[in-house]
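The next block holds one structure in the form of C-alpha cells; read it before the comments.
The complex appears here without one of its protein chains, the remainder shown in place.
The block that comes next holds chain A.
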Amino acid sequence: MEMVQIEKVSKDSVNKAKKKLSPFIIHNLSRLGIIITLLAVWELAAFLKWINPFLLGSPSGIWDETVRLIQSGQLYTDMFATVYGTILGFVIGSLLGSAIGLLLWYSKTLATIIDPFVVALNGLPKIALAPMIIIWFGSGMFSKIILASIATFIVALLSAYQGTHQIDSNLVNLMKSLGSSKGQIFKKVVIPSSLPWIISAFRLNIGFALIAVIGGEFISSDKGLGRMIFVAGNLFNLNVVWVGVLSLMAVAIILYVIVSKMENRLIPWEDSKRQKEN
C-alpha cells in the first residue's frame, strides 16, 4: 500500500513539473508582452498628441506621480487607511453576521420573525447609508469601518443561515443516536457543514467591504485611496487618478487572494474532494 502511494506522489510531482513549467512561462510572457505593448502605444500616442494626455494621462506621467506620492508618503498613508478600514469592517461584519446566522439555527421562531427585516436590509444598497453614517460617526476611519461592517454583515448572516438549512438531516440523526446534546450537534454538525457557505460569503464580502470604504471616502474623508481618486478627479489630475485606481486594483487582488487562501485552510476537506475529482 505504501509503495503504491509513494509511486503516485512521485508521478504527480513529475507531471506537475512537466505540465506547469512551459505553459506557465508562455502565459506570463504573453501577458507581459500585452501590457508592455499597451503602455508603449499609449505613451507614444500621448507624446505625439494623438490623444489628449490631460484627459487620459500617460504612462510616464503616472510613473512620475507614483514616485512622487511614494516619496511624500501619501500613497502609503492613503493605501493603509483604505486597507485598514476594509479589513476591519470585513472582519467585524462577516464574523458577527456569520455568528448570528448560525445561531438562528437554534430558534426557528426567531428566524421566521426577523426574516422580512433581513430581506429588506439585504435589498438596500448599503452605500445609501453612507451620508447618515458619516454624519453620525464623523468623516474619519471609524465611519468607514462601520459602513464596511454593515455592507458585509447581512450577506454573511444570510449565507450562514442558508448554510444551516442545507445540513444533511441524517448527520443530525446520527448525532442524536449517539446521545448528543443540541449544543454538541451545533458545534460538530451545524458549524462545519455551514462553513463552505460562510466562506463563499467571505469572498463576496471582501469586495463589498472595499466598495463601502471607497464610497464612504468619496463622500467625506481625510485620507484613503477613495479620497485620493476623488480629489484628483476634481482637479483633473488624471495621472494621480490612475495611481489611485491601479493601487486599488492591487489592494483588491491581494485581499481576494488572502481570502481564497483562507478558504483552503478553513475547509481542507473540500480541497481533498476537488483533488480526487481532478
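Simple rule for what comes next: a contact is a pair of C-beta atoms (placed from the backbone, for glycine too) under 8 Å apart; a residue touches a chain by one contact, two chains touch by 3 or more; residues count from 1.
Keep this in mind: contacts and distances are computed from a predicted model.
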item: Name under which UniProt lists the unshown chain, selected from "Fe-S cluster assembly ATPase SufC", "Predicted dehydrogenase", "STAS domain-containing protein" or "ABC transporter ATP-binding protein"; value: "ABC transporter ATP-binding protein"
item: Touch with the omitted chain, as defined above, among A:L171, A:L204 or A:V245; value: A:L171
item: Options A:L195, A:L225 or A:V243, residue touching the unrepresented chain; value: A:L195
item: Selected residue (touches chain absent from view) among A:G33, A:P125, A:G138 or A:P268; value: A:P268
item: Residue numbers in chain A that touch the chain omitted from display; value: 1-2, 5, 168, 170-171, 173-180, 184, 188-189, 192-193, 195, 267-269, 272-273, 275-276
